[in-house]
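Of the protein chains in this complex, all but one are displayed in their positions.
Which chain is which? They are A, B and C, in the order written, and residues in each are numbered from 1.
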Amino acid sequence: MFTSTPYDMHHRLPDLPENTDWPRLVDGYRHMALIRTFDKKAVNLQRTGKLGTYASCLGAEAIATAGGMALHDGDYFVPYYRDHATQYLRGVPLYQILQYWGGDERGNAFPTDTPAARDLPNCVPIATQLTQAAGIATKAKLGHEQAAVLATCGDGATSRGDFHEALNVAGVWQLPLVVMVNNNQWAISVPRSLQTASDTIAQKAVAAGIEGFQVDGNDLPAMLETLDYALDKARHGKGATLIEAVSYRLSDHTTADDAGRYRKASDLHAAWQREPVARLRQTLADAGHWDAEQEKKWQADCQQQVDNAVETYLNQPPQAPTDMLDYLYAELPEALKAQRQHLLQQQPGGHHA
Amino acid sequence: MFTSTPYDMHHRLPDLPENTDWPRLVDGYRHMALIRTFDKKAVNLQRTGKLGTYASCLGAEAIATAGGMALHDGDYFVPYYRDHATQYLRGVPLYQILQYWGGDERGNAFPTDTPAARDLPNCVPIATQLTQAAGIATKAKLGHEQAAVLATCGDGATSRGDFHEALNVAGVWQLPLVVMVNNNQWAISVPRSLQTASDTIAQKAVAAGIEGFQVDGNDLPAMLETLDYALDKARHGKGATLIEAVSYRLSDHTTADDAGRYRKASDLHAAWQREPVARLRQTLADAGHWDAEQEKKWQADCQQQVDNAVETYLNQPPQAPTDMLDYLYAELPEALKAQRQHLLQQQPGGHHA
Amino acid sequence: MHSAQPHPDTSVPLNLLEAVNQALRHAMEADENVVVLGEDIATNGGVFRATEGLKETFGFRRVMDTPLAENLIAGLAVGMASQGLKPVAEIQFMGFIYAALEQLISHAARLRNRTRGRLSCPLVIRAPFGGGIHAPEHHSESTEALFAHIPGLRVVIPSSPARAYGLLRAAIACPDPVLFLEPKRLYRLQRLPVELEDEPLPLDRCFTLRAGEDVSLISWGAMIHETLAAAEQLAAEDIKAEVIDVATLNPLDRDTLIATASKTGRVVIVHEAPHNGGFGAEIAATLASDALMHLLAPIERVTGYDCPMPYFAMEQHYMPSVERIVAAAKRTLEY
Partner (left out) sequence: MHSAQPHPDTSVPLNLLEAVNQALRHAMEADENVVVLGEDIATNGGVFRATEGLKETFGFRRVMDTPLAENLIAGLAVGMASQGLKPVAEIQFMGFIYAALEQLISHAARLRNRTRGRLSCPLVIRAPFGGGIHAPEHHSESTEALFAHIPGLRVVIPSSPARAYGLLRAAIACPDPVLFLEPKRLYRLQRLPVELEDEPLPLDRCFTLRAGEDVSLISWGAMIHETLAAAEQLAAEDIKAEVIDVATLNPLDRDTLIATASKTGRVVIVHEAPHNGGFGAEIAATLASDALMHLLAPIERVTGYDCPMPYFAMEQHYMPSVERIVAAAKRTLEY
């Protein structure tokens, strides 16, 4: 029932088998490099007052990229808030990701012509997305959709009852659900060791009677392999899976946090030795699928894409204040019409009162 | 970490070892027989309109009796609502148990000179008592009390997040907590198989990194052995334990339920073959520690005790309506004085308005 | 003004529970996206039998016994609703709904707003509420005010079989999340004619159950019955009371309330929930502001006391009585 794939703690990825799909890994590398560039820019935008509190995905690139790559268009994605790479791969433009973290709900109005159209938005109340993901999986199952639902959360989220309730119903209803835990060792300042006494997070699957895996979250090929298996299993009606992706949060919790208060510099330094992006680049380079020239060009490309996204983001027109009422119900109730009128009057040009 | 004691599905208990504490088992038998007499009477009182909705403990006698016997005076008990035997053994008089089910909060004002004095009252919102039990265990641990906390719940309760949250904190804080699940195969009409896909409930301990046992809940000696071990372990600071006590609910869920709608008569019949009271009587008789004469006398005694309790219960004076306000805060707030006055006036003799 | 006048030709006599059951059945027939879920609702047909027979007709796929977890039930419903299903979830008793609040407040009520209309959340949560049936502890709650204060969540409370049917059909058809509270004391009170082929009832209108000029009695849920009885008693003394069933607490039909208060100048608001912060306060505050110049007496609130509903031995001392309503109405007249 529960299998543990020991993950490599060193800075090199394990050797890959002969039949490795190199183009897929190169693609994966490109995405990871792009999202890292994006992430750095987002942190800077926050520092200069152009973005709100932002949750960096530094160190989570392989996990979220693998999620985005392994999902099929007909699948569903239920994120937490560190899944920028997955969202991007589902079709959310980078500028909209910035718009969200810029305090603007329009960032959640994903383009309707992409797989992201029906994905849930970022989930801020920890773990609450997981029972919803089970509900979506139920819908997919009832409709014989042969679709999988991928839901993500952090190691801290596993302490909330929601995590267990969702896994439990996924087990008993044999739902096409994959719950992937980004075990980055911290929940803000609380280390994994104070979160739970279980040796692994993967073994929590035992309580729900489903399969659980522990996998190196800094190893894109391993992540893809595990996700391919679990999502495929879900699509074929073979039940739910818990994946513990072991990583390390290389950033502060968010831009509002100062990890220096609780994290040892030596731990952070050690974690950098096995960070996912450099590891994959090394593997690709060693195998002759990536070189310095390509790297230089791609980095420039990434910068360009991110700069464009920032420009688009900064040029979005402001929302109408009445938007706060206009999207709440399918139709504005009679009872809110006076408030809407009042809001209109508060606006520059309107009649103040 | 997780051990499963296969339980005996037949109508005889397993053979007992040489050093069996027979007087303790005879005591246990007496308690179980008493509570069964009580239970039958309580159901009848409900049928004749003298009690409210009542949760029968038919089939749970060994579990709850073992709990009451294994607890020490300095321990804490956190019940659900089928633990009449434990409550009785902690010092709650039978009439007060009736008073509770008679719709009267005074039934929760346990005598102050008994171990029950600090026990929590029955818990109606399923599973909510478990995190509280963890809180009590934390208090016991902080105070170096060498005391254990025993909390109970049903199989249905294991689906609630509270169950997992409580076990998880008990694991990570190494709390002196024992959670005992009365797995009676039903949560009202929902069978165990629709509640969870885990093979056992005991294995849910794996998620919390604590020890879990499955034990035959119709086997008083086995229950005592397991509880002795787990409570002792707790008292000695060795951490928390989950116990799955496998039983069968021989009654309707409560007097408001009709199990005939969802339970096969043959299943019920099969369950009666291994019910805990007759089984223990047989074992004691076989070993020469109990005979028909003793049985007759004790049954008469039980009847007498229960009749006395019913009389005391029925003769309790009514509460003052102002009690609904007077116990809410330590001191009646100014803001409630007018309401209290109003309540006084509503009473016969008072001024209606 | 919406009054449930039965069409003599096609109406059938149903009690409130049967009306709920029929509404569920007909909604499931009309739209295959409607599914029901909850504890004990499939094989057992619900502890009150509100879902009786649905599993037999629609099968386990659309009638789901969930594991015992209210937070899960709400989360499942949110997930389903986000993708176009129309889940109708039962919470067995209102006293057990609190674990579902986070999903309702933080997700169900906000999903449309926070995705700027991309996703919506057309779920219905049904829960029996209120006291008076000698139930166990925690089984007799009336905490509707908590929900009425959640923007984005509709709160609907029927007080007759016809309104139960018509409002539940409307709630299920509604693209917004709805909390549908069923006054369990009325479940089997009486069979009354229910017109099954009418349009669903509006979700934003009060119902005027009795017209009158002297005093307005405003209530909802089971208390409507004490309120109507009080109106009857007042009539015997030639006092004409208007009785308004608020029925939808959010959004609130302020116009009808202001109109009745302006007409009679005297208002008694009746609810079973505790006084402090009860929803009667919102209505009283609205009327005191928007109908102030018409008020001839202070607004009276006849409510439960500021304590939890007592365990059943003292229930009747807690519940607002016909007597208290009549006395309050007279106070407004004698002011």
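Everything below uses one rule, namely that a residue touches a chain if its C-beta (ideal position, glycine included) is under 8 Å from a C-beta of that chain, and two chains touch if they have at least 3 such contacts.
Please read all numbers here as calculations on a predicted model, not as lab measurements.
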Notebook entry, point to check: If the hidden chain were put back, which of C:252, C:270 or C:319 would touch it?
Noted result: C:252
Checklist line | Touch with the omitted chain, as defined above, among C:50, C:174 or C:284 | finding: C:284
Item checked: Among C:21, C:51, C:83 or C:113, residue touching the chain not depicted -> C:113
Margin query: What does the interface between chain B and the hidden chain look like in terms of residue numbers?
Written below: 76, 78, 105-106, 108-110, 112, 117-118, 120-121, 125, 128, 130-139, 142, 161-162, 165-166, 168-169, 172, 323-324, 327-330, 333-336
Checklist line | Interface with the undisplayed chain - residues on chain A | finding: 52-53, 102-105, 122, 124-127, 156-157, 159-161, 187-190, 194-196, 254, 256-257, 261-262, 318-319, 321, 323-325, 328, 335-336, 339, 342-343, 346-347, 352-353
Checklist line | Where the missing chain touches chain C, by residue | finding: 71, 95, 98-99, 101-102, 105-106, 109-110, 113-114, 137-138, 143, 145-146, 148-149, 151-152, 249-252, 273-274, 276-282, 284-290, 292, 295, 297-301, 305-308, 311
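Keep in mind that, in the parts below, only the chains that are shown with their structure count from here on.
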Notebook entry, point to check: Taking each chain's centre as the mean of its CA atoms, which one is farthest from the centre of chain A?
Noted result: B
Check: Counting C-beta pairs in contact, which chain pair ranks first?
Finding: A-C
Checklist line | Inter-chain centre distance, chain B versus chain C - centres from mean C-alpha coordinates, in Å | finding: 36
Notebook entry, point to check: Approximately how many whole Å separate the CA-defined centres of chain A and chain C?
Noted result: 40
Notebook entry, point to check: By residue number and range, which residues of chain A touch two or more other chains?
Noted result: 161-162, 165, 168-169, 172
Item checked: In chain C, residues with contacts to at least two other chains -> 67, 69, 71-72
